[in-house]
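Apart from one protein chain that is not included, each protein chain of the complex appears where it belongs.
Order of writing sets the labels: A and B. Residues in every chain begin at 1.
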Amino acid sequence: MKRSQFWLWAAALATYAFLYIPLAVVVLFSFNDSVLNAEWVGFTTRWYVKLLHDDDMLHAAANSLLIALASSSVATLLGAMAGLAMHRYRPRWLPFLVLTPVAMPEILLGVSLLLFFRQVLDLSLGLFSILAAHITFSIGFVAVIVRARLAGMDESTFEAARNLGATPWATFRRVTLPLIMPALVAGFLMAFTLSIDDFVITFFVAGVGVNTLPLQIYSMIKVAVTPEVNAISTLLMALTLTLILIASRIAPDVLKGRA
Amino acid sequence: MALVLTALLLLASLPLRAADTLYLYNWNNYISEDTVRRFEAHCRCRLKQDYYSDNEEMLAKLEAGAVGYDILVPTGNAVESLVRRKALREIDKARLPHFGNVKREFLDIWFDPGNRYSVPYATSVSLLGYNADKMRELGLPTDTWALIFEPKHLKKIKGRVTVLNSQRELMAAAMKYLGYSVQEHEPARWEEAKQLILRAKPYWAAFSNSTYIKDLAIGTVWVAHGYSNDMFRAQQDAAAAKRPFQIGFATPKEGAVLAVDNFVLHQSGRRPDLAHQFIDFMLAGENAADVSNLIGAGNTNAAATPHILPEIAANPGIFPPPDELQRLEMLRDFDPKLRRTLSRMWTEIKVR
Partner (left out) sequence: MSAARTQPAGLSKWVVTLPPTIFLLVFFLVPALIVALAGFRETGEFGGLAPWPGLSLDAYRFLLGDVIYLEIFARSFLVAALTTLLCIVFAYPLAWLIARSPKQRRDVLVLLVILPFASNFLVRIYAWIMLLGPANLLYTPFAVIVGMVYAHLPFMVLPLYINLEKHDPALLEAAQDLGANAWTRFWRVTFPLSLPGIFSGSALVFIPVLGMFAVPELLGGTGDILIGNLIKEQFLENRDWPLGSALSIMLTACVLLLAGLAAWAAKRGLHGTEAVS
């Protein structure tokens, strides 16, 4: 037991290391005193100072965060519904409908949404079009994870609750919701990162003058990856961490409350 | 609750569409912040830019129906395509007092006879950038495409070469080396270019459209096929980082691809008045010089010359001398059938 425990820890730590080594490079080189940013030259905070005066970049970052928060909230809601529906009612068309957006190459998704918004709905592009697009490609991820949570669950729990006269809503609140809560948290986080990282689809559906961080960074990177790009990435991570920690303080039973 | 909150925040962050805003769909870093500010003061309006990093990205987005851009900055072949699709608004030259500043050799080109729709702004050449010290050490020629196509040279620099990840650009370079036009229509000649590329490919490290700037500057790549302004950037970066070598770039003697970027007015723009004002502003010498000083692009504006840093103005890779200009050719769009044939060849190049 002890030995297998040790190897388990070692393997898990190795995976964490794999996840964090490139990140360490990102953070470290945001303090690098070199435009070329190929090797360590010296410590500086000037990129952060520059960033604070870069309105385009800050505005793009704010847009990205807001879009990510809003789209992942809605995607979590709709995805959870889809996951529940697939598990309980097994409509044949739903898995197809939920999985295809995940399977569709993102360029095609981007072009199709742009065509649809402009030439079918005649909508002017803006934050709304980005939101709708991000929700569309995130729903599948949430639904899959919620269904994985419910898979193999004993239906008798739900039935018992119902037989005790609980309304469907009460059954959901007391039994189903606590059960799928970890999946909702994980699904939300996945949707959040999908949204905040998306370049291809956003490129197509973004309206005039609406910029997100990946769009901004992509257009800069073609010219050169200055440490400023590293700095904004570092800040974004710090901000995400703070937001989530605050959220978990404000609503401890939302994040932590499970049966 | 959280939803309502985010919805509110979103509404608050919606950009207020100011009445006096000019929307520019542009290459990144093509106009300096300083010039943007001066223009905003000049027109008492706002200038907002969205960016693309490739003509095709911009064309695909417009093709699918994106609207609202006043000005685009497409390269010649993209101008032709936009004109043919009736996506552009005619330019009223009476509103461009500075139009006469444009160098004559860049006017009245095939993509827009009579410049009804476009005003040239900047140029770049697809050429070879190289680590000058290494080339000298290995005794390699730097003024010919043979450097990236001939195995006898390549075997000295195996794995240290990158070429553009672009079917049009790379195949055009091969065509130039073979002595053909880049606007050739005969598939058999393109087939020859494909064979040439396949023979050289084992010696190349990667197809790269952007990473080569850094790879050259830090010294991991010795020869790169790329754009003159990117090579200029690599050269500057290497010098700034006090690298023990210098980056050089030169147009191969067989000729190369020239790109001319132009201001055009998109049909969907709401403010043609501001757009004309902007183009005329950018035609003034000191503003036109911007793009050369900023990123080392070639300039199509005669009045800009005195404002361009001398080391840039004197660089033949950036400003091709007249005899060299003769050997440069612009890419031109092909018909769908040839496009598909070339794409098939390109796929084969990638797979083999």
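Just so we're on the same page, a contact is a pair of C-beta atoms (placed from the backbone, for glycine too) under 8 Å apart; a residue touches a chain by one contact, two chains touch by 3 or more.
Since the structure is predicted, the reported quantities are computational estimates derived from the model, not experimental observations.
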item: Residue among B:Q167, B:Q236 or B:N293 touching the omitted chain; value: B:Q167
item: Contact residue for the chain not shown (choose from A:L51, A:V111 or A:V210); value: A:V111
item: Contact set of chain A toward the excluded chain (per top definition); value: 1, 4, 8-9, 11-12, 15-16, 18-23, 25-26, 29, 38, 77-79, 81-82, 84-85, 88-89, 91, 93-109, 111-113, 115-116, 120, 132-133, 135-136, 139, 141, 143-145, 147-149, 151-153, 162, 167-169, 172, 179, 182-183, 185-187, 189-190, 192-193, 196-197, 199, 213-214, 217-218, 221, 225, 229-230, 232-234, 236-237, 240-241, 244, 248, 255-256, 258
item: Residues belonging to chain B that touch the chain removed from view; value: 54, 56-57, 59-60, 63, 80-81, 84-85, 165-168, 201-202, 204-207, 211, 220, 333, 335-336, 339-340, 342-344, 346-348, 350-352
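Here, only the chains that are shown with their structure count from here on.
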item: Whole-Å gap separating chain A and chain B, where each centre is the average of the chain's CA atoms; value: 34
item: Complex contacts: residues of chain B adjacent to chain A; value: 2-3, 6-7, 9-10, 13-15, 17, 21, 23, 25, 28-29, 48, 50-53, 57, 60-61, 64-69, 209-210, 213-214, 217-218, 233, 237-238, 240-241, 295
item: Residue numbers on chain A that touch chain B, as the complex places them; value: 34-36, 38-39, 41, 62-63, 66-67, 69-70, 73-74, 111, 114-115, 117-119, 124-127, 131, 203-204, 206-211, 215-216, 218-225
